[in-house]
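Have a look at the structure that comes next, please.
Shown here: the complex without one of its protein chains, the others still in place.
Think of it as A, B, C and D in the order they're written, each chain with its own count starting at 1.
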Amino acid sequence: MTTSTLLLITAAIAMIGYLAGSRRALALAGGRSASMHSRPGYYGSFVAIWSALPAALLLGVWLVAAPAIINSSIRSEFPAEVKAQSQASQGLSFGMIEGIARGMRALSAEEAAQAERNPADLRNLMGARGVAIAGDPEAYMIKAANDLNSLNARSNLLRNIAVLLVAVGGAALAYRLIAPRFRARNRVESVILASLVVASSIAILTTVGIIASMLTEATHFFARVPAHEFFFGTVWDPRFAAAGATASEGQFGLIPLLLGTLYIGFVAMLFAVPIGLFAAIYMSEYASQRVRSITKPLLEVLAGIPTIVYGFFALTTVGPFLRDISSQIHGLATGDYSNFIQAQSVLTAGFVMGIMLIPYVSSLSDDIITAVPRALRDGSLGLGATRSETIKRVVLPAALPGIVGAILMTASRAIGETMIVVLAAGVAARIQLNPFEPMTTVTVKIVSQLTGDLEFTSPQTLVAFALGITLFIITLCLNIYALYIVRKYREQYE
Amino acid sequence: MNMMTEAAVEKALDQRMNDLSYKMIGKDVSVYYGEKRALFDVNLNVRQNTVTALIGPSGCGKSTFLRTLNRMNDTIDNCRVTGRITLDGDDIYDPAIDVVELRARVGMVFQKPNPFPKSIYENISYGPRIHGLARSKADMDQIVEASLQRAGLWNEVKDRLQESGTGLSGGQQQRLCIARAIAVSPEVILMDEPCSALDPIATAKVEELIHELRSNYTIVIVTHSMQQAARVSQRTAMFHLGQLVEENDTDKMFTNPDDQRTQDYIMGRFG
Amino acid sequence: MNMMTEAAVEKALDQRMNDLSYKMIGKDVSVYYGEKRALFDVNLNVRQNTVTALIGPSGCGKSTFLRTLNRMNDTIDNCRVTGRITLDGDDIYDPAIDVVELRARVGMVFQKPNPFPKSIYENISYGPRIHGLARSKADMDQIVEASLQRAGLWNEVKDRLQESGTGLSGGQQQRLCIARAIAVSPEVILMDEPCSALDPIATAKVEELIHELRSNYTIVIVTHSMQQAARVSQRTAMFHLGQLVEENDTDKMFTNPDDQRTQDYIMGRFG
Amino acid sequence: MSQVVTPTATAPVARTPRRDIGLKKRYAAERRFRAYGIAALSFGLIFLFVLLWSVVSKGYTAFQQTGVTLAVEFSEKIIDPQSQRASNPQVLLTANYPVLARNALANALGVAQNDRAKQKELGQMLSDGVRSQLRDMVVADPSIIGKTKTVTLLAAGDIDSAFKGQINLSVPQENRKVSDQQVGWMNKLAEAGALAKHFNTGIFFNGASSRPEAAGVGVALIGSFYMMLIVLVLSLPIGVAASIYLEEFAPKNRFTDLIEVNINNLAAVPSIVYGLLGLAVFINFMGLPRSASLVGGFVLTLMTLPTIIIATRAALKAVPPSIRAAALGLGASKMQTIFHHVLPLAMPGILTGTIIGLAHALGETAPLLLIGMVAFVANFPTTPMDPSTALPVQIYMWANEAERAFVERTSGAIIILLLFLIVMNVGAILLRRRFERRW
Partner (left out) sequence: RDQIQIAGSSTVLPYAKIVAETFGETFTNFKTPVVESGGSGAGLKEFCKGVGEATIDIANSSRPINKSEVEACKAAGVTEIQEVRIGYDGIVFAADSGNGDMKIEPKDLYKALAAEVVVDGKLVANPYKNWSDINPTLPKGPIAAYIPGSKHGTREVFEEKIMAEGCKKAGAADVIKAAITDAKQAAAKCVAIRKDGVAVDIDGDYTETLARISANKTGLGVFGLAFYENNMDKLKVATVEGIVPSTETISSGKYPVSRPLFFYVKKAHLGVIPGLKEYVEFFTSDAMVGPDSPLAEYGLVAAPDAQREQVRKDFAAGKTM
C-alpha cells in the first residue's frame, strides 16, 4: 500500500465517521436536531477530525522518523572499513545502496539471486532495466540493499496497520462521546481556530527563518568588517577579491545604498500611488460596471509582466527617451545640446517601477472603496457634496486602512525590486540628490553580491546577508510607523 | 394637547398660502427599479413654506418619491425615473441642471440614520464646509452648536463633540442626521421618518423645529404616525402601492378624505 | 380599540404569572463604553412568557441594556459589562457559557434594520439552516413563508424572494429582520424598536405577532411609543440617564407610577 | 383621486437670490478630479499597451520556425555500415545521422560530395537537432533504413534568423554568422518551396536547448504550472486563514500588532532572501531535492503569503460591523458569521490579493536562483520533485543568450508567460466579479 492509498483509506474512514457521527446525532435528537447542542454535521465533523487528524499526524511522524531509523540501522551493519570513513561518504554509500535497492525491486527473483552471487553483473542487469548506477557495487552493498528493501517493507506494513488503527480508534472514541449536550460545534470550531493559529504562525516562522538564515553569515561579516564602517560608511566599493591580486578589502558603506533605496522607492511611489489611487477611484466611483470589469484585470496584467521586461523597456526605450528629450530641452533653452537626464537614472527606474506598481494600488483600493457602504455616500451626496468631495472627505477616509495597506504593500514591492533597478538605474552606488543621475539600491547589491564570481567566504559576499538583515530592520521600523498612522486616522463605519 | 390649538392657527395661515406658488411640482413621476415599477405616474406638488406629509403603508413608495425630489435615486444603479419634476419652475432632471446645487437646495434626512464615521463635530460641519458657509472657526462652531441645539441633541453631546458619530444611540444618530441636514440651510428639506427612533419629547422637539423652519423653508416629511402628520403638516399626500391616492389639506384629509382608501388607511383598516 | 379588551384578559393572566420564575435576571448591571458609563447598576428581571417594555428618552441606555441580555455588547470593542445576568438561573457571562447557544436562545431584532446583502429567502433561511431547524427544502420553504407571514411581509415579497434584502424599503427591511429573528424560534426575543419604521397597520400586525408569541416566548421590547408599550407589554421598565428609574406592571406604570420621573416622562414633560 | 395641477398653472415666482456655494470652483475641482482619474487610468492602460506591443512586435515571429523539407535517404551505408543492428541495437543510437541530412541538402542544392568546405557550410544550415530527429525516426521504425523519405528538418538558428530578416545582411560577410553562400542557398531553397516557415510548436513543447531552433519552454511551463498550483493551494488557504485569525480572533495587543507589522514587513523582504530561506529550510534542513518545483512552490508560497494576507485583512476590515452583528444576533457562531457572511463580502479583495500575488509569483526569478531552478533542464519533469525551471527563468536565461535567434524567442516566451498569466487569472477574475456587490 502506498502512502497515497493509505491517505485515501484514512480519508474514507473519516468520511464514514462523519456519516456515522451525523447519524447518531440525528438519532439521539429523535429527528429534532434542535434538541442537540450542535447541528448533526458538527458531530460528524467531530468524529471525522478525530479519525483523520491523529492518523495524519502519526503518518507524518512515521514518514519522517522511519527513514532515519532504517538509515541508521543499515549503517550500523556497514563493514568496519566503511564505518571508518567520514559520515558524508557513508552517506554517499547509503545513497548508492538506495539506488541498488531500487534496482533490485525491478529485477526478477533469479536475476536478483544472480546479482547476489556475482556483484559485477549487477550494473549490466540494472542498466537493462533502465536503472542507472554509477559504478560497480561492493559486495556488502547488495546485502544492505536487500536488508533495506525488507526493512522498508516491514516498516510500511507496520505503518499502515498503526495508522489505520488510530483512524478507526479515534473515530470510535469520538463516536462514543456524542451526546445531546456535547458541544461538538465548539470542539470542531476550536480545531478550526487552531488551524487558523497554525496558519498565522507560518508568517512568524518565516520571519524567524529569514532572520536565522541570514544571521550567522551576517555575524561572520561583522567579524571581518567593523559595524560602524558598514552602518555609517558613505562609500560602497567592495573590491573584487577573487584571485587576490588586488586583494584590498574595499569599503562597505551602507548609506549610499540606503539612500538609493529610499529615493528610487520614493520616486516609484510618486508615480504609482497617485496614478493607482486615481485609477481606483475612477474605476469604482465613476466608470461603468463594464469599463471597470475590463480595465481592472487589464491593469493587473501590469503586475504580472516579468520585471526583466520592464528592465529592458527602461533600458532600451524609457532611458534613452528621457536622455534625448532632456538634451532637446536643454538645447532649446541654452543652445547646448547636452543631456541633463542620464539614460540610467533614479527617474527612469522610479518611473518604470511605478508603472509596474500601479495595479498594486489600484486593484486593492478599488475593492476597498467599493466596499464602503452606500449609505455613507448617500449621506454626503444628500448634503449637496459633489462626487469628488464625497470621495475625498467621506469615502477615502473610511477606506483608509485598506488603502494604506495597499500602499504599504506597494512600497514593499518597490523596495524589494531588483531587475528594474539594475537595468534602469544601474549598479553604481552614489550619494547624491539629483533624480536624473544613477543610484542603486540595497536589494540590487544583495543580489549581485550573492550571485557573482566573488569568493563566497569573503566579506564581499557575506555583506549581502548584513544588507538583508539591515533592510529587514529598517523596513520593520517604517512599518511600525505606518501602523501608528493608520491607527490614528482610522474611521470605522457601521 | 396644546399642539391642536397651534394647528388651528396653522390652518388659517395655510389658507393664505394656498395661492402661493408651488415650490416643487411633480408631474407623471414614475420610478422603476430595474423591471419593477415602484411609482405610477404620481402628480404631486409641494407648496412653498408648507409642510407636506407623505403617508401610506410600508413599501408604498414614499421614500422613493422623496428621493426623486433631490435626485438621490441617481445613486441607485438600476433605478430609472420618468416624468417631470420642477423646482421653482426648473426641471430638475434636465441634463443642464446641477445636481449638487439641487441637493444643496433640497436637503435630505434619510430613513436609516447614516452618520459619517467621523466626529460629531465633523458630521455637522461637513456640509457648511463644503459649501463654504462658515467664514471662520468661530462661525463654524456657532453653526454646529445651533444645528445641534435645534435638533435637540446639543445637551447630550456637547461634551463629546470630538467622539465618533457612530458611537451614538439610534435616536441620537437620527437627530445628528437632522442637525447635519439643517446645518446647510437648504430651501427644501426632505425628511424620511425623522422621528422614528425618537422618544415623545425628542419628537416634540423635532416637530417644534419643523414648525419653526416652516416659515422660511419648504418641508416634505414622510411619517407613519397619523398624529404626527396631523400635528406638523398643512398638506398630506397618501400613497398606496406606488400610486398617489390623494393629496389634500391635512385637516380635510384626516376628517373627510375624498378617497375611500385614505379613509380606510387612517382608520387603520388596511395596510 | 379592541385591544383594550384583550389587555384586560392579559392582566388576569399576568396575575397568575407573577409568581412564575424569572426568565432572565439582571443584577447590578453596569456598562461602560471605554471611560463612559452608559448603565448604572441596573437591577431588572425579565419574566417568563411576558412582554417587558423598556421605555425612556433617547440615549438613556435601553439598547445598551437590551444588548447585554444576549451579550451582543461583546462585539463592541471598548465595551465592558459588570454585574450579573442570568438566563434560567445560569450566569450568561460565565466563561463556561456558550455565547452562540445563548444568542440562539435569546434572539435579537436590531434598532437599525441590517439585512444581509443576500436574497430575502436566504435572509430568513439562514438562522434555521445553521440551527438545523428544517429537515427538507419544503420544510425550509414553509419556515420562510410562515416567518414572513407572521412579520406581515409575505404578501409584499412573495414574488421576489430571490431578490436582495437590501433592496427593500425601510419598513420592509425592519419586518424582514423581525421575520429573520423569529424564524429560529428563540426562547427570548429582544426587539429594539421593531415598529419604528412601520405604518399603523404593519405595527398592529407586529403587535399581534408579539401577543401571539407571548404565550410561548419571553419578549423584551424597546419602544418610544407609550401607546405601544401600554398595548403590548405586561411589564414596563423606565430608564433615564443610564439608570433604571422604575419597573412595574404596565397598567400601574401608565396610571399610577411610583416615580415622579416616570410620571413626567409619560406625561411628556421631559426627555 | 389626486389633485392634478399642471405646472403652467403656477405663476412664476420672484426668485430669491441663490446662495453662493462656490459651485463654479467646486465643479472645476470635480472635473479636474475626474480628469485625473481618466488620465491615471489611461496612463496605466497606454503603458500596458506599449509594453505589450513592444513584446508582441518583437516576439510574434518566434511562433514561426524555418524548416527545410528534404528527401532524406536513410542510407544503410551511413547508418549501419556493418549491418550489425540486429545483434547490437546500440549502433542505431550512435550512427552519424547529420550526414544523412547534409547529403539530402547537398542533393537538393546540387553540391558535390567532395567539396569539403561547402559541405561544412551546408551542415551549418541545419540544426544539430536533426541527429535526434532522424535517430528517433529510425529507432521507432528500423525498416526505413535504405528507403528515402521526405522529412521536414529544422533549419539552424542562424538561417532561421536570416530568413526572418533579423540578421543584417548588408554588413560584410565576415561580420555575420551566415555566409553569402548560405544566403544564396537559403534563397534558392525558399524559391523551390523547400525552405519555409512553419508554425513553431516546439517553442511550447520542447525542453531547454542550447540550440535556439530546438529550444522551447516545455519544461518551464510544467515547472511553472506545478509551482503555481502549489502556491495557489497553499498560499490562498493559509493566507486567508492567517488573516481571519489576525483580524477576527486574535486579541488586540502589542504582540498581535507586532505580527501585523511583521507580515507587512515580510512583503518588503527582497525576493532573493526567500531563496536563501528556501535553500536553508527546504533543501539543507528538510532535505528536499534541488531544482525541484516543489521547493520553488514552497518558496513562492512564502513570498506570496504577505500579499494575500495584507489584501485579505484589508478586505475583512472593510466589511461593515452591522453584518457581523446581524449574524451573531441570530445565534451564528463567530466562525459561522465569518465563513458565511464576512468572507463572501471580503472575497473580491481576497481574490485581488490572489491575482496580484500569483502574478508576482509567476514572474519572479530571483528566489529561484538559490534553490537551483535557474538552470538548464532538458528532461521533462514528471513530478514536482524532479528538476525543472520556470517561465520567467527561461525568459531570463534566453534574454542572456548570445545567439540572435534567442532574441525573438525571449519575447515569444514572454508572450507565453502572459498567456499563462491570463489563463491563470481568468477564473479568479470571473469569480471576483460574481462576488462583487454594492449595497
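In this text, contacts are C-beta pairs under 8 Å (C-beta built on N, C-alpha and C of every residue); 3 or more make two chains touch, one makes a residue touch a chain.
Being a predicted model, the structure only gives us computed values, none of them experimental.
Peer 1: So which of the visible chains would the left-out chain be touching?
Peer 2: A, D
Peer 1: Which one, A:12, A:27 or A:92, makes contact with the chain that was left out?
Peer 2: Considering all chains, including the one not shown, the answer is A:92.
Peer 1: With the full complex in mind, choose from A:51, A:410 or A:449 the residue touching the hidden chain.
Peer 2: Reading the full complex, the residue touching the unseen chain is A:449.
Peer 1: Can you tell me which of A:46, A:221 or A:312 touches the chain that was removed from the display?
Peer 2: The single option touching the absent chain is A:312.
Peer 1: In the whole complex, not just what's shown, which of A:38, A:410 or A:458 touches the removed chain?
Peer 2: The one listed residue touching the chain not shown is A:458.
Peer 1: In the full complex, which of A:371, A:423, A:442 or A:478 touches the chain missing from this view?
Peer 2: The single option touching the absent chain is A:423.
Peer 1: For review purposes, identify every residue of chain D that touches the missing chain, sorted by number.
Peer 2: 93-94, 128, 131-132, 167-168, 171, 174-177, 208-211, 283-284, 287, 289-291, 369-370, 372-379, 387, 397, 399-404
Peer 1: Residue by residue, what part of chain A touches the chain that was omitted?
Peer 2: Output for chain A: 86-89, 91-93, 95-96, 99, 127, 130-135, 237-240, 242-248, 312, 315-316, 319-320, 342-344, 422-423, 426-428, 430, 437-438, 444, 448-458, 460-461.
Here is the rule we use: only the chains that are shown with their structure count from here on.
Peer 1: Between chain C and chain D, what is the gap in Å from one C-alpha centre to the other?
Peer 2: Result: the chain centres lie 59 Å from each other.
Peer 1: Express in whole angstrom the distance between the two chain centres, defined as the mean CA positions of chain A and chain B.
Peer 2: Going by mean C-alpha positions, chain A sits 56 Å from chain B.
Peer 1: What whole-number Å value describes the gap between the mean CA coordinates of chain A and chain C?
Peer 2: Each chain's C-alpha centroid was found; their separation is 50 Å.
Peer 1: Any chance you could list the residues of chain D touching two or more other chains?
Peer 2: Correct list: 21, 26-27, 30, 321-322, 333-334, 345, 438-439.
Peer 1: For chain B, write out the residues touching at least two other chains, lowest number first.
Peer 2: Expected reply: 77, 100-101, 104, 112, 130-131.
Peer 1: Quick one: do these chains touch in a line, a ring, a star, all-to-all (complete), or other?
Peer 2: Shape of the chain contacts: complete, all pairs touching.
Peer 1: Flag every residue of chain A that touches chain C in the complex, lowest number first.
Peer 2: 31, 33-34, 36-37, 39-40, 183, 185-186, 494
Peer 1: Touching chain A in the complex: which residues of chain C?
Peer 2: Answer in residue numbers: 98, 100-101, 112, 130-133, 135.
Peer 1: Using the touch definition from the top, list the residues of chain B that touch chain A in their complex.
Peer 2: It comes out as residues 70, 72, 75, 77, 100-105, 107-108, 110, 112, 114-118, 126-127, 130-131, 164, 166, 177, 180-181, 184, 186.
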